[in-house]
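My structure is below; once you've seen it, I'll send some questions.
Here the complex is missing one protein chain, while the rest keep their positions.
This part shows subunit A:
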Amino acid sequence: MSLPGFESGIIIDEQQIQKHIITIPIGSEWRIEIPFKSFFKFKVISGIAEINGTELPNNTELQLSGTKLAIYSPKTSQIGYFLVDNKDSIYDNGDNEFSEYLSNETNMSSIINLSMFIESRRQLNKSGPRILIVGGKFSGKSSLAKILSSYSLKLNNSPILVNLNPRDGVFSLPGSLTATPISDSFDIEAFNGYGLTTTTGTSRQNPKQPIVKNYGFTNYKDNLDLYKYQVSRLAVSVLSRLENDPSVNKSGIIIDTPPINNLKNKDDVSLIETIITDFQIDIVVVIGNEKLTLDLKNKFKHKKDSINIIKINKSQGCVELSDRFIRMAQEQSIKEYFHGTYKNRLSPFKIDIDLEGLKLYKFVLTKDFLSTMSFLPAGDEETENTNNEENILDKYYQILEDPSSSNLENSLITITHLEATNNSPGKDLLDTSVLGFVHISKVDDEKKKIKVLLPFPGVFPKNNYLISTNIGYSE
């Protein structure tokens, strides 16, 4: 197996980097699209430049791949760069080339204003502002969340960044919901621009320590009940952390969400209501969507004294991503979970274990669940409300029957913190959080053995409940 970006020993040629030099004028953005098949190597020669609020070091070589982003110059900067091929051919599909352009039409002034307003709220109140970012698809929610987090950090805060968009893995894998105190800069070279969590050794950048909740799908609509349940559980942990941690409490929360365009759909309305109530939101930032802003203002009229609803213009630099691009990005973040970044390699651990005796569950797609329910005679839905714990679990997780190569091979398994007992786990399985993920690369149906990739060299925690995700991955 070869890993992209792991060809160490590439010494950046000083002359190569001088080949292309671009000057980014003050207040402008240099928007670049880097295909997966290339490595974009660059360094800031002079001035100040930043990516999503994270300031870049001067005269240090950096590398990016498979991403579309903007380098912003708060003070005119000069950047030298060149591209090299990613020799790993699996991404060589030629569907896009490196592209770049400069623009001085940014929404950065508004974002700086917003950051300063947020800071003023921190000074006013003992507990910091709880900010919810909403907006449509590809409107720059995650970028805004990163910039707000980074600027908060620069102003001596460490806010909790909460990711509720299961499409992205934020300090975790896609399919999970996380909350992470941002106590140090993001690692812009890491995939998706977040960075590593704690490792057994020392990393070049200080790691982060997230709490990770199970969701198992990349679309929040796949099982909205489970999604909302986990959002609420995450909120409980986050609010408890705030109570225990004055510095985080002072800094507040910044929440990134899945795309929502308007409040026509009652599911979306109830989702926003859940988030606002559970996290005790006091600032809602809507990106570039007048309709959604108005809808929210109407919806939360009764709370207009306790919730500020702020509209912020969408950046001109937002680009649509193809499903293919998103899928590749997800694969990259899975790879990074096990193998680390090119500057911080991680060593995962492969072992063979018995399939027998594993406590395997699977995530339930709501539409599948409803179709099984429809076979029940009318009126039986009532029984759903009985206190039978097994039934309560049914619409979220179900026992994985007949684990075999067909339903396990090349998939990711969530290991929960919950240890198995003889009884059914019931609600405890819903309330637990994620210990980690393992990848099943091979299932030997005859010998009932599986080959597992563990992030960490140790014993496979086979006494813990496992949940098979719907996220496939092959090395």
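Keep in mind that, in the parts below, a contact is a pair of C-beta atoms (placed from the backbone, for glycine too) under 8 Å apart; a residue touches a chain by one contact, two chains touch by 3 or more; residues count from 1.
We adopt the following convention: contacts and distances are computed from a predicted model.
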What does the UniProt entry say the missing chain is called, choosing from "RNA 3'-terminal phosphate cyclase-like protein", "Bms1-type G domain-containing protein", "ATP-dependent DNA helicase 2 subunit KU70" or "CID domain-containing protein"? "CID domain-containing protein"
Filtering A:190, A:248 or A:467 for touch with the omitted chain leaves A:248
Per the whole complex, from A:292, A:312, A:400 or A:413 the residue touching the absent chain is A:312
Which one touches the absent chain: A:104, A:322 or A:347? A:347
For subunit A, which positions touch the chain that isn't shown here? 48, 54-60, 74-75, 109-110, 112-114, 116-117, 119-120, 123-124, 151, 154-156, 158, 172, 181, 183-185, 196-212, 237, 240-241, 244-245, 247-248, 304, 308-313, 337-338, 340, 344-349, 415, 417, 419, 432-436, 455-461, 463-464
